[in-house]
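Apart from one protein chain that is not included, each protein chain of the complex appears where it belongs.
Chain naming follows the written order as A and B, and within any one chain the residues start at number 1.
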Amino acid sequence: MLSTHFKIVDDDFRVGFRFQKAWGTSMATAFFFGEAGAGLYFVAQFFDFALGMIAGLLMVMLGKGGGHLLHLGRPSRGWRAFTKIGSSWISRGLLAISVFTVFGTLHVFDLHTGLLPQAASWLVAAVAIAACLTIMVYQGFAMSHSSSIALWSTGLMPLASLTYALLNGVVLTLVLGFHAALFADRPETVQLLRIAAVALVLYGVVTILSLLHGAKYGSEGGQESVRLLLRGAFRNWFLALVIGLGFGVSALMMAFAPEGYAVMIAAAGAELTGYYAFRVLMFRAATYDPVMSFAPHFRR
Amino acid sequence: MAHEQPVQNSLKPGRWVNSSCKMCLHSCNTRVHITEDGIVNKIEGNPTSPSNNGRLCPKGNAAIMRHYDPTRFRTPLRRTNPDKGPGVDPRWEPISWNEAFDIVARELGRIRKEDPRRLLTSISNFQKGFLMAWPAAFGTANYFSSVGNFCGGGYHPMNGFIHSAFAAANDVNYCDYWINNGGGDGFSSHLHTAAQANHVANARVERNMRVVVVEPRLSIGAAKANEWVPIRPATDRQFALGLCHVLVYEKLYDAKFLKKDTNASYLVGPDGYFVRNAEGKIHVWDARDNRARLWDDPDLKELALEGTYRVDGIECRPAFQRFKDILADCTPQQTERVTTVPAATVQRIAREFAKAARIGSFIEIEGCLLPLRPAAYNYYRGAQGHKFSAMANHSFKLVNFLVGAIDAPGGHVGVTLDDWKEDIRGGTGEIRPGENGMMQAAPHQLHPEVPFSYPPNETHLAGYFPLGVDPGHLSQYTLARPEAFGLDYRPEALLMCHANPLWNLPGSRQRLYDIMRSLRFVVAVDILPNESNEWADIILPCHDLLESWNMIMIEPPHHEGPCLRQPATPPLYDTRSEEEIFYEISERLGILEAWNGILNGWNGFHLEPELMLEPGRRYTDREIAERKGLLWNGKDLEWYIEHGHAVTPRRPEKWYRPWEGMRLHFYLEDIVRVRDELMRNMEAADVAIRHEWEWYDYQPLPTPALDPVHEEPPEFDLYAVTFKDIQINFGETLSNPWIDDIVFKDPVHTAVLLNSATGRGKGLADGDVIRIESPYGSVVGRVALSQGVHPEAVCISNALTRIATQHTGMRHGGGSFNDLLPANLRHTDACSGQPETVAKVRLTKLASLPAEVVAGNSAYRPRRVH
Partner (left out) sequence: MAKWGMVFDLRRCIGCNACTVACKQENSLPYGVFFTKTLSEEVGAYPNTTRTYIPTICNHCEDAPCQRVCPTGATYTRADGIVLVDGDKCIGCGSCVVACPYDQRTLLEPEMLTRGLFRNGELTPFEQQGYKRFTAGTATKCTFCHERVDAGLQPACVATCPTEARIFGDLDDPDSKVRRLIQEHRGRQPMPEKNTNPKVFYID
């Protein structure tokens, strides 16, 4: 590990790292529900699994929407966030949430009642998927839209979002669909989803490690963020929850554990816990680089 | 974005008023913006002022938050809680002015009738300096404060001796090699910081002026300097003498200057006095004719600076030779042992200094040919605040003397306190010829000499310090064993104005609290609660800097001319001006005439009879301010209201060699004379303490003797020093939220600073809690390890030294630094009254900060840990 000259300086008038504080727990929770809900809808809609799709829609509308409204300084003006779709990922995300909510609900309704003609039905489903996919990746784009925070400023961030969203969707589908006729009759579907979960975990581990790798060598601030996550104050949370529980335990259970509702819940719970910890820690460990330093001119 | 009004305060509808600042001693010119609703919402520097050029330091920028501080005293108050103590709630009860004055007049009147000496005073309003002379009208010289002597004990008398001035500075106009020793001039503190910082920055950047800073801590000045010379605390005098050694022994000195413009060639006998003939005229040695002559002999061919001679059978040497003899023990190697500054550094700096001084060169300034000596050694509290203070100040002056840089362009120059008139260097800065061709020395810069008395009239023994600045700290020493001093009375009352003696006095807080509790009556004239006025029985609230009138010049190094202070708003509360308060009290006590007489003298009104205050009348602050303006340049108050000030660059004839034709005091025979006179007086009066009096302190030339602080027991292995920076110097600003905002985010003000290697050697790490203990007291604090601290120093910012008061917005620290200091004769300069300001300490690691230290609004607030 490279040694870094700088320290965390809070709001002191000193050259050093500062933590970002604008995006806190309510934002992390909103992001969590965003990718969990959208991922769930995405996976569920391949099986026309209505319960899953409804749960996904609710998670996005209430969990993400509600979390965002709680986070905003002026929630009553929230409608203004539609105006900058041309440049802002937040804007684009809001559009996606709105479209997803409308078209996703419509699709579920259509599925249940067969209301729409064929072509319209396809269109509604497609638009819902597109909006859903957007939600699954845009949060990563929003975080990496600026070079400001080395931990976030990576092309891997949207991929991490996508990977987690798919993984969340898979485990949540396995849980919610356990007792549904859908899976009860098709054990090979369950098997497929379990393998998908393991594959996504593998992909996710590599993505996360790559993300940290890039941050560490990206800037001093990134180096400090990674140090905090792997060796510093957040070490226990990150290694135990994000890696151990979120990836390790869930993958092992998906691969080797016997069939059982409790098993599914435990595995999903582990994965989602790890994912929530990831969201929170990405915000907590994010640092700004020092604006300017003369340390390189002087030797200790 | 539709706003009817601007959002930026200086642009909102309203008016600007020209005024001057009072967030510290000095009076930078300001302009104050008041909205149409009468709210002060911006204060800026006044761009028409050549002094601060529209600029202001952070304190001046924070004045609005003093004005609107909710804890300001709003009416006269009476204490209802009989208990008194640090942090104890006085339970103030509002009373009328009449009732307040009744009580004050009754208490003080009784004292005045019985024995006026029983009144202690602590009046520190420098901008209305005439108030400091009020006790003379009352009949007491008792001064219960360290203001003036903690930082300037030896400083002011020595400036008076050498320059006939109050303060001193380096001439930034021409200086090329600027040494700062224990003083922050031009960077962080002392004279008109906002102005000086501007001038010094320009000199450094535009003229490449080289700056060398000598001090134990990497201060702001040291950070900007070309070279920081770390030095062991309380050894600055020896550093200066080391420089003098090199200058003298390597013959780098300005011999012509010493011969022509100083008394360095005057012959001194073995008793320390000049060798005089029967008429009192002083002898010198003619080196060409090899015989003694009188100093003004027209046949004198060549003055000798060195050698040993006999005159009328008496062995004698020129004063310069006496100094050279002393310097034999001040080699660079010896200097290194005492100061830890490497010998090679001492040599190099002396040689650089001499070379930069360009001895022999001249400059023409406004048609006048003057010696050019662009090398100057400046210094202030950190360097001179030690037991042998007079000697220390003298040694710093001598570095300048030796290269001819006294009052020369580019050199070390005198700075007056308050010139009264344009056409003379007035006030106490006036230059007068003395005896034997020398300039009249003027060591009494603060007030006239306090006469000798036994039993002593003053609890702080001012009558035994004929040259000194009031040693207010000695009161706790004498009152602890009054019989030994022959004290025939005890203090009964204290009057404070714009003062905080319980913060500024060195020595034991407990002893001070004992004194406070022993007083029957305490009255304070002030605007905000502090550690001291919360002991008062009566508070008389006065106007603040935005509600009052004043006219003051006060020590601007490079400019002259008074600055007007005028009200920006009517008084926010039921307050009165200090003038009105003291006039009311004076009239009730029957000393109105005496008070007006003193006011006339202090303010110089006696120089213009039509301005004189009539004995039986009372005057407002506005009327007195108007007179001062008229006295300066004949302009009336309307003119000053419009312009705000009459500040101009100081004329060269006022500060370059204003003593031309007279000889400066290289050798201070006056000190020897004063010592012997005091000895005679004490002998005649059979003063018991004359046997413990520090007679060695009276030296006509400085010696390298160690200050007694170095002789404390060896287990106290480090030196504790205190410091301030520009946000908190020369005033009380820690209660101001805008100052709090910037001070307690600055790493040098949030922990006790310790050298990294020293700290690690003691097993300490950043954030550890320590007890800092001297032979006299202790404080606690949290440590920060730093590479910018001398290995033997422990640096405690003034920001960490407050005690919790009724002003809960002010953060308290881990105890008063001054508790670490002694308050006794051994550690006081008998010559100047200066107390020792450095303490030898030892450190002990504690598990945590004591509960009372972290309670409430603590400077050691818990830090978030990641």
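Simple rule for what comes next: a contact is a pair of C-beta atoms (placed from the backbone, for glycine too) under 8 Å apart; a residue touches a chain by one contact, two chains touch by 3 or more.
Since the structure is predicted, the reported quantities are computational estimates derived from the model, not experimental observations.
A.B. asks: Check each of B:18, B:755 or B:774 against the chain that is not shown and name the one that touches it.
C.D. replies: The one listed residue touching the chain not shown is B:755.
A.B. asks: Which listed residue, A:42, A:89, A:103 or A:178, touches the chain dropped from view?
C.D. replies: Of the listed residues, the one touching the omitted chain is A:89.
A.B. asks: For the chain left out of this view, which of B:198, B:238, B:459 or B:577 touches it?
C.D. replies: Final answer for the missing-chain contact: B:198.
A.B. asks: Suppose we count only contacts with the excluded chain; which residues of subunit A make the list?
C.D. replies: 11, 13-15, 18, 20, 22-23, 27, 68, 71-75, 77-78, 80-84, 87-91, 94, 142-143, 145-149, 152, 286, 288-289, 291-295, 297-300
A.B. asks: For subunit B, enumerate the residues touching the unshown chain of the complex.
C.D. replies: Missing-chain contacts on subunit B: residues 1-3, 6-12, 35, 37, 39-45, 52, 54-58, 60-62, 64-65, 68-71, 187-188, 193-195, 197-198, 200-202, 204-205, 218, 220, 222-224, 228, 230, 725-727, 737-739, 741-742, 745-747, 755-757, 786-789, 791, 809.
The definition used in the following text is that only the chains that are shown with their structure count from here on.
A.B. asks: Go ahead and note the Å separation of the Cα centroids belonging to subunit A and subunit B.
C.D. replies: Comparing mean C-alpha positions, subunit B is 64 Å from subunit A.
A.B. asks: Hey, which residues of subunit A end up touching subunit B in the complex?
C.D. replies: 8, 10-14, 19, 228, 232-233, 300
A.B. asks: Can you tell me which positions in subunit B touch subunit A when the two form their complex?
C.D. replies: Against subunit A, the touching part of subunit B is residues 742, 745-747, 750, 787, 863-866.
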